[in-house]
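The structure is given below, and queries will be raised subsequently.
Here the complex is missing a single protein chain, while all its other protein chains stay put.
In this document, chain identifiers A and B correspond to the written order of the chains, with residue numbering beginning at 1 in each.
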Amino acid sequence: MDVYQNRLQGAVLLLPTVVVCLAFFYWPAWETIRLSRVRTIGGIQKIPVGWEHFTTLATSGAFQYSVAMSFVFAFIVVAGSMLIALYLSYLINEVSAGQSIYLVAAIFTYALSFAVTANIMDVLFNPTVGLFAEVLTIATGAVGVDFAFDYTTNPLWAWIFATGSTMWKMVGYNVIFMVAALSGIPESINETARLDGVGSLQMIVRVYVPMISPTLAFLAIVNTVNAFFLPFPVVQEISGGPSNTLNIMIYDIWQSYNNSVIGLASAKSLVLFAIIGLLTAFQLLLSDRFAHYGGT
Amino acid sequence: MAGQEQLSNGRIRSAVDISAYRRGFARQPVLHLALLGSLFVLALPVVMTVLMSTQPSVQISSSTLAGVGSEGLSNYERVLFEEDFATYLFNSFVMALSIAVGKVGIALLAALALVYYDLPFKRLILLFILFTLALPVPVRIVPMYEIMVSLDWENSMIGLVTPYFASATSVLLLRQHFRSISDSMVESAKIDGVGPLKFLVFVLIPMSKSMIAGLFAIAFIWGWNQYLWPLIIINDQSKQVLQVGLAQLNPTAGEALWGLIMAGAVITLLVPLLLMIALRGPLLDTVSMQTK
Partner (left out) sequence: MVSDTYRREFLKGAGAATAVALAGCSGESGAGGGADGGGDGGTETTGGATAGGTASGTTTITFWPAWGGYYEETFNEMISRFESDHDITVEMSPQGSYTEAQQATFSAAKAGNAPDIAHLGKNSTIIARDTGYFEPIGDIMPDLDTSQYIGPAIGWSEVEDKLWSLPFNNSQILLYYNKNHFRDAGLDPESPPQTFQEVKEYSQTIVDEGVAEKGITWPNVAWWTMSWLSEQRQLLCDKKNGVAGEPTETYLASDAAEAMFDWWINDMSDLYHYPGKDDWGASETAFKEGVASMHMNSSGGLAYLLSGFRDKGIDVGVGRLPTPSTDHGGHSTGGAAVWVTDKDRSDAKQAAIRKFLQRMTGPELQALYFKNTGYFPSHKESITQLEEEGFFGDNPLYDTAFDQLQQWEQAPATQGIFMGTLPRTTDIIINQTDRMWQGKDVNTALNDMKSKADDLLESYERVSY
């Protein structure tokens, strides 16, 4: 309700937010659009080339690979982390004692950064000095399986390393939402189902998931958007993996910036923006359908 | 039929429901076991990190078994004082704190304006703020650097933190929260002729403590964990933050000192983790508000 009529005051209160948005979001985005239409040499010489970069990207097999892999990567980590989180959240919701402690233990990855994740996973999975790598090699060796736990030469293992680390990091965030959502489910449903002799798995799939589907939909989109650029440190840790198998868009863009090919890098980041923009818009629309943003 | 009863919802169940009984009896311990097991696996990398941080780097590269190592805390000493982590720690702290205070403070002002002021084009303004969510750092980073340079803010704390001051989610959540404050409270303020800032400080903020604490925690953790922007804008090692400093401990040229890196990692993750644990109540509440 409008208590205050002084529009000037109101504008002043909004000013800091608006200024920051303009200065650090909109103007740079505009500049990036401008930059995507030039070719730079050494990052300085600028030759206008119109939409050339975009046509190059559209026909570039390497870029198409990059975009496709970004989606594959995102899909794997989102599905994986949400499944793990759902499992943990279900357990936490069902257990009758110690919930708060279990909850804190389950969400701790929320407090970590991807940079820290990348570093510690690298040390643990490092082919030469990593403890996990060595343990796995011994374990599989004992069973007669000869698998190269070397993410510098084995693309499959590089993928497992990158998606595994990312999934692990994303679990915390998902658990926060899922536990909150599950706790909102009325106890009576629980009771009834148990009395009916409904098994746990059935419970999860037939009852819980549909009941928290708005949350799950929200998480799916937010996680996907994040998966496109937040895991950058993990991919950087293994330099894109053998044969650049993990050359997802954010890593590819970084390479271009590092090579001072600013024009092309800007064009690539606009494509990334378009994808993220669409996903975000989709999420906003979806959540509007499921929830209420306070109307007008 | 004897031995059966009818439930209030009309279903029939036998007086002694063996399966339910059996399930109920074994259920809790099984749940606990499952939780303990999975959480142990989840925490394993961090547990290993802590253990390895006490080991000398030479030992790790011979990958002996996990256990508290011989170095004790000497890796920490070395990383803090020889590798400048003490400096990075301070910088990260100042950065995260500034971002948290800035984000929440400015969002409070914006939410105040959007909810309690008669302004035109409110929806538009809201969308204007919301849309920034679709513009992640990589899309803006090069021009952002140039702005900083033209303001003479590059390689400075102020240049580092100001881009983070706008938070669409904070504005949104606070706005939602303010709107849920009962009309009667607002009415009485109106009648009393309370000024906007007084209203904010003495009415709104006290009624939003949990949310503000939650937003603060979220913003602090987010700011502490930033990597790409500090990497680009800070040139001077003495102004660098932990995330970047940690990455630099693991160079591509020359051999990495694993024990040191793990110690650095522990230092880097400790503060946000402790904050999360301390403010977990408000944090959990606020985060999950986003779906409501």
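As a convention for this text, contacts are C-beta pairs under 8 Å (C-beta built on N, C-alpha and C of every residue); 3 or more make two chains touch, one makes a residue touch a chain.
This structure is a prediction, so every number in the text was calculated from the model and none was measured.
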item	value
Selected from A:T59, A:S188 or A:N258 as touching the chain missing from the view	A:N258
Subunit A residues touching the omitted chain (full complex)	39, 41-45, 127-129, 150, 152-153, 155, 238-240, 242-244, 255, 257-261
Residues of subunit B in contact with the chain not shown	58, 61-62, 145-146, 149-150, 154-155, 232, 235-237, 248, 251-256
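Heads up, the rule we're going with is that only the chains that are shown with their structure count from here on.
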item	value
For subunit A paired with subunit B, centre-to-centre distance based on mean C-alpha positions, whole Å	15
Contact set on subunit A toward subunit B in their complex	1-7, 9-11, 13-14, 16-18, 20-21, 23-32, 35, 87-88, 91-92, 94-98, 102-116, 118-124, 128-132, 134, 168, 171, 173, 176-177, 179-181, 192, 194-197, 214-215, 218, 225, 229, 232-233, 239, 250, 253-254, 257, 262, 265-266, 269-270, 272-273, 276-277, 280-281, 284, 287, 291, 293-294, 296
Contact footprint of subunit A on subunit B as seen in their complex	7, 9, 11, 13, 17, 19-20, 23-24, 27-28, 31-32, 34-35, 38-39, 42-43, 45-46, 48-49, 52, 60-61, 63, 66, 106-107, 109-110, 112-120, 123, 125, 128-130, 132-144, 146-147, 162-163, 165-166, 171, 175-176, 179, 183, 186, 189-190, 196, 199, 221, 224-228, 243-244, 246-247, 249-250, 252, 258, 261-262, 264-265, 268-269, 272-273, 275-277, 280, 283-285, 287-288, 290-292
